[in-house]
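And now, chain A:
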Amino acid sequence: MSPATPGGSLLVLALILPVAAMLVAFVLGGRAAERLALAALGLGALLAMLVAAAVYRAGAPLAYAVGGWAPPLGLALRADGVTAAMLLTAALVLLAVALFGRTGHATPPGLAEARAPFAFWCFLLALSAALAAAFLGGDLFNLFVALEMLTFAALALACLEGKPSQFRSELRYLLFALIGSVLYLLGTVLLYGGYGTLDIALLAGRARADAPTLLAAALMTAGLAAKMALFPLHLWLPPAHAGAPPAASAVLSGLVVKASFVLLLRLWFWVMPPLAAAAAAPLLAALGAAAILAGSLVALRQARLKLLVAYSTVAQIGYLFLMFPLALAGDAEVAARAWLGGILQASSHAFAKAAMFLAAGLIAGALGHDRIAALGGAGRAVPVCVVAFGLAGLSLMGIPPSGGFTAKWLLLTSAVATGQWWWALVIVGGGVLTGGYVYRVLAGSLTAPPVTDAPIGDAPLPAAASRGPQLVALALALVSVGLGLLPLASFGLVQVGRLGAAP
Partner candidate 1 sequence: MSAVLAFLGLLAVAAGAGFFVAGTAGVIRFPDTPSRLHALTKADNLGLGLVVLGLLPFVPGWFFALKLLLVWALVLLSGATAAQLIAERVRGPEPPA
Partner candidate 2 sequence: MTGSQYLLLASFGAPLGLLIACLWEAPRRRLPGLLWLAPLPALAAALLAADGPPLVLDPARLRFTLALDAPSALLLGAVALLWSAAGAYAHGYLGGKPGARRFALWWLVTLSGSLGVFVAADLVSFYLAFALVSLPAFGLIVQDGTPRARRAGEVTLLLAVLGEVALLLGFALLGDAVPGPSLAIADALAALPDSPARSMVVGLLVAGFGLKAGLVPLHVWLPLAHPAAPMPASAVLSGAIVKAGIIGLLRFLPPDAADWGGVLAGLGLATAFWGVGCGITQDNPKTVLAYSTVSQMGVTVAALGMGLALAVPGTAMAVAFYAAHHVLAKGALFLAVGVGAVLGGARRRTLVLLPALVLALGFGGMPGTGGALAKAAVKPQLGDGLPGLLAALSAMGSTLLMLHFTRRLAAVRPAAARSVPILAPVLLAAWLGMAAAALLLPWALYRPLGLGNPWDVLGKDLAMALWPVLAGALLAIALARWGGRLPRVPEGDLLVLTGRAGGLGEAIGAAVARLEAALRAWPVAGMALLALILALFGTMLAAAR
């Protein structure tokens, strides 16, 4: 592996820009922090596009040895197809959430600096830095530090409003995520003990199928699954994401979960011995299937809108895990298709879920509550939100022409091609159940407002009715649907740097 490819310095900028911005914003404080955050996130989106273009043009992963020290001694930043796609997704969602947050999290006129707004912008930058570090990192221990940073930023963002019930939920999230991180760290120590290096590129292909390596893989997989709230380990996600402020829960559900997913891909497709990976993949996929079915069923029965959307996250994460047995099934062409399906599901879910949470937040803001049974009148109060929620729902259900559909179609066809038709049934069953709870919300919000509390219906509603945030939610939903319109060939970016991909 060449220590540094030409585009390498782009990677450093993509990582250091949010870090430096966060430090300076912390010192400046108040409104300067907000302006700096918007500028940094805008620039970050630009940098993400440049990185994606560079990777696509180069057709090979970009690498950069930090400090001039090539691995194994030094650390390397790497950007292959997956990194470029997820970096771009994260940058766009963060920018959208920042624009959404301008109304909800602006420093009130009277004060030089208020707690929640100032903290929101600093933590958004910290989250952006942590995501960049998690996607670009090439060393497993460096990724551990990035994961911890991500967990702390997510926790701080979720606790922003200080609601009494939120501290308990967030403490459960922190402790469970910390167990996950420590298990991940346990895996890294066994790998270092066995191979003397933690660099992913150097570890690729060298893994022996002996006890320490396999235990390391099991520990790291379980740790990352805990941080991704895979079905039996999902106890922390619904309360934490439902109770967080809308902007925070959009980022939590959309992006924070995906960082652990990228690490899982690094582990399973680069580091682990292929034979062991193929053997254990069905177990992961079975849990994913359980997540899809149980998550959707419980979401169908939720009484509150935000909890419903949170359980939808638990369900949609299951799809990401269906990808493992399909992509490890040996046949190169089917593996490439399943790989693209998984990444596209991750990306389109990020956009769709962010749009859904923003819309849910605005609907709850407009109606004063988020009980699904009494959502009447939402359609008239915040019409654009309901449309955004519907579009995002379509993408999650996998109705053409949405990004979700293309992802599920790819997973479906590769499941059929490899003869593992049961995953196909789960995908389709999940789609129907998702349709169930999306319909529940749409039908509820399109009904006429209850006659009793008349003021809700047409009273001029404060922040929620303003067009800005609603249009942001709509834009995110449109991007998620738009991903479906992109023809398949243009997704070649995702295949770059995949082991076993055609060189």
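The rule is simple: a contact is a pair of C-beta atoms (placed from the backbone, for glycine too) under 8 Å apart; a residue touches a chain by one contact, two chains touch by 3 or more; residues count from 1.
Criterion applied: all candidates are chains of the complex that A comes from, given by their letters.
From a predicted model like this one, the values you see are computed outputs, not experimental measurements.
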Candidate touching chain A in this complex, from 1 or 2: 2
Parts of chain A lying in touch with candidate 2, wherever the complex brings them together: 172, 176, 179-180, 183, 209-211, 214-215, 217-219, 221-222, 225-226, 231-235, 273, 275-276, 278-280, 283, 287, 293-294, 297-298, 300-301, 399-401, 409, 412-413, 416-417, 424, 428, 431-432, 435, 439, 487-490
